[in-house]
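Note that this complex is displayed minus one protein chain, with the remaining chains in position.
The chains carry the letters A, B and C, assigned in the order they are written, with residues numbered from 1 in each.
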Amino acid sequence: MRVNLQYFAQLREQAGIGDEVVDTSAATPRELYAELRARHGFSLSADSLKVAVNERFGDWQQALVDGDTVVFVPPVAGG
Amino acid sequence: MRVNLQYFAQLREQAGIGDEVVDTSAATPRELYAELRARHGFSLSADSLKVAVNERFGDWQQALVDGDTVVFVPPVAGG
Amino acid sequence: MTHFQLTAAPVDLAAQRAALRDPRSGGFCAFEGWVRDENEGRAVSGLEYEAYAPLAISEGERILDEAMQRYGVTAASAVHRVGDLKVGDLAVWIGVSAPHRDEAFRACRYIIDEIKQRLPIWKKEHYLDGDTAWVACTHIGHAHAGHSHAHEPAAR
Partner (left out) sequence: MTHFQLTAAPVDLAAQRAALRDPRSGGFCAFEGWVRDENEGRAVSGLEYEAYAPLAISEGERILDEAMQRYGVTAASAVHRVGDLKVGDLAVWIGVSAPHRDEAFRACRYIIDEIKQRLPIWKKEHYLDGDTAWVACTHIGHAHAGHSHAHEPAAR
């Protein structure tokens, strides 16, 4: 399965890229984040993030589908 | 004793004048208002008014002094 | 900075706001009172404000000082129109800048509530049917020490 990733803030800086396409066997966002954290050395644990799938807030346990766009959302500070 | 009066809102309309100078024997604003109410037919009772003497909020029982400027303040509605 | 003004001319909003800018301020709250097209079910065409100016200004400055002290804000100002206004016109403008938003909101709210209760300013509503009435928000008192709302009928 192939998914699109966009990175923001700390995740973008730590990954060194703003987006990427990955081939993965991760079934859920939780599994996908564990895989990417190991690869990029992300300092943030999944507990401090939210996840968005296809431009909507999603669930860590939802089933990923080929072609999904996934964003892991670091703690925010608008305003 | 001579005091200066300025009228606003309903009191101005009912008096038909914006200000006047009166010779009075009233010792306090309360006595003065009773006298003026009788003369001008003011509909508002003293209970619904505040009094200002010389551009400050004052007391209904304070002693009036020759030359004082007195304003009876109808219910307000700024803003 | 505190400053209360009465004016018969339209308010320069950009100038009012600019006067409150401060590098220590992270939050700015403004309130505007606009002339509405109805009040208590009656269609309004416009209003006139009448003020006892020297006392309105000194009491307005006092309210701004109180807000500064109570909420620790950086700057506050207010301006109130007098004379004839039509529907949609700005009747009162209040601005507050403060380090954080909570103080800015609370101080701004305090100022408008006190202005409505304490300033010797009177409002006469003109209705579409040709009638008019002096409108009373309240007897003069402290807004934040209990409210009392009365609608004073026209004295014509």
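Assume a contact is a pair of C-beta atoms (placed from the backbone, for glycine too) under 8 Å apart; a residue touches a chain by one contact, two chains touch by 3 or more.
Here the structure is a predicted model, which means the values were calculated and not measured.
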Visible contact partners (per top-of-document touch definition) of the missing chain: A, C
Residues belonging to chain C that touch the chain removed from view: 13-14, 17, 21, 23-38, 87-88, 97, 99, 101, 104-105, 108-109, 112
Interface with the undisplayed chain - residues on chain A: 6, 8-10, 12-14, 43-44, 48, 50, 52, 55-57, 71, 73-79
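Rule of thumb we're sticking to: only the chains that are shown with their structure count from here on.
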Chain A-chain B separation of Cα centroids, rounded to whole Å: 74
Centroid distance [mean C-alpha coordinates] between chain C and chain A, Å: 50
Sites on chain A at which at least two other chains make contact: none
Multi-partner residues of chain C (each touching 2 or more other chains): none
